[in-house]
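Submitted below is the structure of interest, expressed as structure tokens.
A single protein chain has been omitted; all remaining protein chains appear in their positions.
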């Protein structure tokens, strides 16, 4: 693995490294860790990278690595730069034959995402998008239960993502994260939807197995002086006839990262909360509520859940493990490809460029709806 | 107290009697408990009513009671009939000098509600609407904290009311409750909003102390064959600039009565869930989350909360106690009026005809919005 | 009903009145509400008792009521005085033909309790002990599940009762409740076991349907200057071979009234917490955990649970309803006796003098064990 971005002081780069390290399948071999050469070099040293493979630009890294003998060169690059700087290195990596991992949202614009999708299709390479939350085993369990028809026809989806960290004008108080996320030149068309709304939309489509077909959205800027939205709500229609509500806020003061989804069908509903990720609450119309638990040994767990657990029930796995599941499945898939074998459906169950394109389209459609006086905007990609 | 409706097999009438009984302030003295004379008489007997005050029509009851000497006659009537049969007895009771308690929604139509409001204003009598959920002490605590500015300026309201009891076409399977609630001739313009949406809207306005000024609504009928809506979502704008989302569903299979509200301001947010009504979760932007508990002896509790607790912390009070708080405050207010003293603000804190009018207007505005192609409908009363 | 004790400022008397009022089956007709005549009279007036039946001593009340014609006199007396003043009025009431309700613990000493038991057996009257917590529907559900063998052979019982209200030396700071409860002349041999430990022991025997046969106890006084114990732990052996641990503390600072019991058998376990009384958590060895809920309409609920619910699932019933269940079942049993019919097993399911004797024996045995250097003390009655 070669990392682009993620130098000292960056947040998500360190998370990617923790996640990639976890299962002993992936090694950080090189990096272009910052656009600031000094930071790049210092960061490489701190991570025990050899000097020869500590690059000061992604272009240099991709070219140099591509020139190495195949058994020495990296298998993939990981892109953990701010949103506006995803596309160029991803495209260049694909063009030089490298598989790619990208932090979400996949790109700055829908157009860029589509270009990446074309390139992936053309090259046959694999692009993995780290929509962390669908990496949790109990989210996969929820998807499996919907797919198997346990809940009957799906009628209603409620997904919410409250955070409070932008409740003050932190972008003016030296918070670097807040600064780029609320800067339309770096973040994209919507801050709240780009940062967290796409996670919620991805989760809803992932679990229901159905696509959003129309949105009615309202984006708000609830902190005075902010130049981008920081809150929003979206009414949803799904392909399968279900209706939904998506709520995302970065100004829900006092909330941490309380992503939660509820999906109701004819026979019951499921509820999953990221703060208690090893439990899936399953409510039944005519039976007592059940709590399904990651790592348990009863027969209710789908192979998609158990494949993504490392420990027995009662040994909580968290955010890093969910993140690591994406890396692990991506790595197992690459391993199969290298060995010429067929990856299992469980291995292939990680977000790809297809999810990336839908995420960017979600942002575009929500912004368009929010600007419209009409209630419903058809979801176009 | 004289009861209109609430004979054997009715649900809410029994609840009203339990609530009215609880504090020993109110006695059931007479009733017109059913439009079916046999049921009326049998129900009166079961409730130990004297035969002479067991009436077979509300008209007879109101006239007969009004003819009694003032020290013998009832102080108020309680109306627990289906929605369509609220207005006539309420109006007649007011005209004959009786105070009135009505189960919500106050009437079948907004117009009727306004007529009642005029009559209340004209007579100076008291009309109490049993919006149960604002009778909980920790809801009152939430209101007090907002009012005192603890959360700062309010920015966002999320209120949800999931129930699952209409997940099947129960109205065709002999469920009497389901039958009248999904019958537009008995229930009103909207089933889901009349039955539970108004509770949610009331709670939001009650806690924030701010009025809804615009709605963007979608009502759905998610069970095939049903003739009224059974699910809905409403985006809200409030007078104070806050934005909101209201979600109500009777087809959230597996849910009981999970009314929940979250209100976020600049400094923090509050969360209250009816299933755990003695706790108020208070989240702070820069401090750890607190759990305020009904009946506790720390100084954080408002007099509006403590006035409505009967037991010390850790002795759970529930739905019937919340309901009884409304009756108790209404009775204490009447007592003061009779004694010529001024009721305390805590006593006066029960829903009245004003809330009833707003509830009916809420239903009308939501239905209008749901039928409109435009996103926002101004809230008109 | 005639009440002995429970005048103004008393805590538990008010609770008894609320509970007795609730279902409209019981009327407070007379009272000897205080040993202080002025308080007795003022309290009677506040409760709308007729002057003629507001007595200034229990002796006067029992004699006067016994002299009334049978259709006018009360059916039972309720004794809500401090522990040391339970026996005399109870015995006198039984001797005059009145049924009796007593707040627990039944008496000051085991010997007194046995005398009451003899008198009850002799007279055929009914004595009801208000061990509130076995009045909760989900506690009854737990008992039913154990009895039906759902959990298999019972192996382990953990019951705990943490309170924090005696964490300071409140008895020296004018807290009347604290003063009598920590006074050995008024409270009995043990404060913590008399006040709350007996509730825990009763719950354990009630749910398991098995008797404690040996104890290994340690009583502690953890607040300097206190003259009675305020904390304790007891290892338990049960008749059916199960082992148990009982923990009770009045100095668990910050705790309210967090009585909790867990019972494990071969196939699973149940968990019930008084702070969330409408849920019974059922854990299975080979199946996901279930949450059974009071008032639900699925078929898992025993008739003993449903008989004790007033409202549908999701309308929380609390401490007062549990208390009222005891009064209601007692009243229904008396009604059957008066009518010459057989009370149902569900009606008869309230604590009696038998539980009272076991409770007093529990206190005695725990105190004896605590004073012994030997590990185990056989449980003798």
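Quick notes
Each chain carries a letter (A, B and C) given by its place in the written order, and its residues are counted from 1.
One rule holds in what follows: a contact is a pair of C-beta atoms (placed from the backbone, for glycine too) under 8 Å apart; a residue touches a chain by one contact, two chains touch by 3 or more.
Since we're looking at a predicted model, the values are computed, not measured.
The chain not shown here is touched by just one of C:66, C:285, C:348 or C:368, and that residue is C:285. The chain that is not drawn here is touched, among residues A:75, A:160 or A:321, by A:321. Interface note: of B:8, B:289, B:344 or B:372, the residue touching the hidden chain in the full complex is B:289. Residues of chain A in touch with the missing chain: 11, 14-15, 17-18, 21-24, 28, 47-48, 163, 255-258, 274-278, 293, 295-296, 310-321. By the touch definition given at the top, chain C reaches the unshown chain through residues 151, 155-156, 158, 160, 162, 164, 167-168, 216, 218, 220, 222, 231, 233, 235, 243, 245, 247, 249, 251-255, 262, 264-269, 282-285, 289, 372-376. Touch with the hidden chain on the side of chain B covers residues 282, 284, 286-293, 296-300.
We take it that only the chains that are shown with their structure count from here on.
The centroid of the Cα atoms in chain A and the matching centroid in chain C are 55 Å apart.
Between chain A and chain B the centroid-to-centroid distance comes to 43 Å (mean Cα coordinates, whole Å).
Within chain C, contacts with two or more other chains are made by residues 293, 296.
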